[in-house]
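Every protein chain but one is kept in place in this view of the complex.
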Amino acid sequence: MAKIIGGITTSHVPAIGRAIAKGLQQDPYWKPFFDAYVPVQKWVAESKPDVVVVIYNDHGLNFFLDKMPTFAVGAAAEYRNADEGWGIPTMPPFQGDAALSWQLIESLVEDEFDLTTCQEMKVDHAFTLPMALLWPDQSWPVRVIPVCINTVQDPLPTARRCWKLGEAIGRAVAKWETDERVLILGTGGLSHQLDGERAGFINKDFDLKFMDSMVHDPQWATQFTTRELVEHTGTQGVELLMWLATRAALGAKVHELHRNYHIPISNTASGLMVLETGG
Amino acid sequence: MAKIIGGITTSHVPAIGRAIAKGLQQDPYWKPFFDAYVPVQKWVAESKPDVVVVIYNDHGLNFFLDKMPTFAVGAAAEYRNADEGWGIPTMPPFQGDAALSWQLIESLVEDEFDLTTCQEMKVDHAFTLPMALLWPDQSWPVRVIPVCINTVQDPLPTARRCWKLGEAIGRAVAKWETDERVLILGTGGLSHQLDGERAGFINKDFDLKFMDSMVHDPQWATQFTTRELVEHTGTQGVELLMWLATRAALGAKVHELHRNYHIPISNTASGLMVLETGG
Amino acid sequence: MSAHKKPIPGTVIFDGEQAMKGYALNKMCFSFNDEDNRKAFVADEEAYCAKYGLNERQREAIRSRNVLQLIAAGGNAYYLAKFAGILGLDMQDIGAQQTGLTREQFQAKLLAARG
Partner (left out) sequence: MSAHKKPIPGTVIFDGEQAMKGYALNKMCFSFNDEDNRKAFVADEEAYCAKYGLNERQREAIRSRNVLQLIAAGGNAYYLAKFAGILGLDMQDIGAQQTGLTREQFQAKLLAARG
């Protein structure tokens, strides 16, 4: 049986891509951010995951408003990054595992998740940057399964629904008849708002409370409507939904291996956690 | 409050479009089929629905396997038919009601349906032909909301899930703060199989049992897996899922106003029912 | 996937396995919604198949207009119907071909389902 070894949750702002492209890892602005990933890279290298389920949100690369899915799951042999319009170099393609994708999809649809399945799928910075933060040489030693959650257009799935999706992903992976070691990678957040007069909004108190809840009270954030989450964390802070789904996939108990919180990266409070299952 | 006045369920095979285009309504092959719609047209004209929620399945006009949704809901001001590749004339466009669509979508997502929302959406014969059977002059006196269920690619949503979707549509419409009279139109089936050595499969016993269950034991078909439904009704007979969702939207009790069952239309056992709510 | 499920005789369920196998073929057939694409196919079938990356099995199935082979190569009934449209075949022709019957025999079989 496949085993979920743990989850990593991290911010994914495009500015990270620009910093990587320019080699700014040791720059004073960026150093506190990039340094936090060094122990995580070490843990990942030692834990040797075979497959990464990447729970992320598309920012208008693969999906438009003509067909905007709430939950989309990739089922392709390969996923490519592409031009997003602001000049960040694209990353090497990612190897998929379509057979495992279909096992995941079969289980989730049986569990009454109304997925959109994608046999072709471009993956944007929310997918590629966290991967590059875990594997800086960008020679991905893993296969990937993209799971995309709508944060573009209201109504977003509720926090409760995202939690349930994560739980169902956990159940589905546990049924895979393979020996894969599976990492869940949830990307987005933490508090930030790009648009409106409230641009630049950051809520440190809420973010820290949320990060604590990931370990000690993981369903805490499901009490909020997505509108309340926007109020507390900003229009893009609602990306914590990906953290919540990731946490739900890990089961009842986790062991916190690593945490970082840093204000600001671009307009964002950047967060990073590594949670081992069964802690 | 909006009111669901009833539901109509009907077959939608492309051959109907060819027969309409050629004016074959009185042809001996087609007469028993088209005659069955005359009393239905009368009921519809008298009941004066304002809005029709059309629950149908796309056959590869609007959706491809790159982004294949389980449940998709239209939110456009207008929906157009288009060339499907086999030379049936396209029909006049259909007026949408985007504001009501969004109310439906907000309610369904809140109820944990993971919709794909479509602000542009071509509608295929499964949508247009039933509309033309109800309004033969094709000057649609109603606004429409398309609800599309995946029957193209396994895993299909379970019969149980389609039932729940229909129930949730019923709840959502009841919340609309308007006086709209709403008709639910479910299209597809009944038993038929186009592909494989089993092509031409028709199961009259099952169809009749299913039609009875729509009135007297509406959740009867939810006992079957979609694979069992294919076994009993053929690969395309599984389109009865649209009937099931329609029935679920109508509430506990219905009054059967009309029924027709005719073998064969093209390769299909064609079925037609008119169910009034609260019977 | 389908390995765990009871097969239905004479029936291929279009599941993930088929969807993967038939992606290029179905994508080509999906393109036949557009008249220009249908014309381009008719003008040069081999070039059109190559453009969509059909494998040899799929190209051969297209060449031979054999529906069962097209299904075995991953074709989906709904997309294949658009190919049938190009050929001017209707569902009784398709049904007859797959069941090894004449069109008349196939139509008689459908009528017989009235019981």
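Labels for the chains are A, B and C, by order of writing; each one numbers its residues from 1.
Everything below uses one rule, namely that a contact is a pair of C-beta atoms (placed from the backbone, for glycine too) under 8 Å apart; a residue touches a chain by one contact, two chains touch by 3 or more.
The structure displayed is predicted, hence computed values, not measured ones.
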Chains still shown that are in contact with the chain withheld from the display: A, B
From A:Gly7, A:Pro49, A:Pro130 or A:Pro155, the answer for touching the chain not displayed is A:Pro155
Option from B:Gln25, B:Thr90, B:Gln119 or B:Thr178 whose C-beta touches the chain left out: B:Gln119
Go through subunit A and note every residue touching the omitted chain. 13-15, 59-61, 64-65, 82-87, 152-155, 193-204, 227, 230-231, 235-236, 263-264, 266-267, 269
For subunit B, the residues touching the chain missing from this view: 75, 77, 98-99, 101-103, 105-106, 119
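Going forward, only the chains that are shown with their structure count from here on.
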With centres defined as CA means, the chain nearest the overall centre is B
Check each residue of subunit B and list the ones that touch at least two other chains. 65, 153-155
Could you pull out the residues of subunit C that touch at least 2 other chains? 15-16, 19, 23
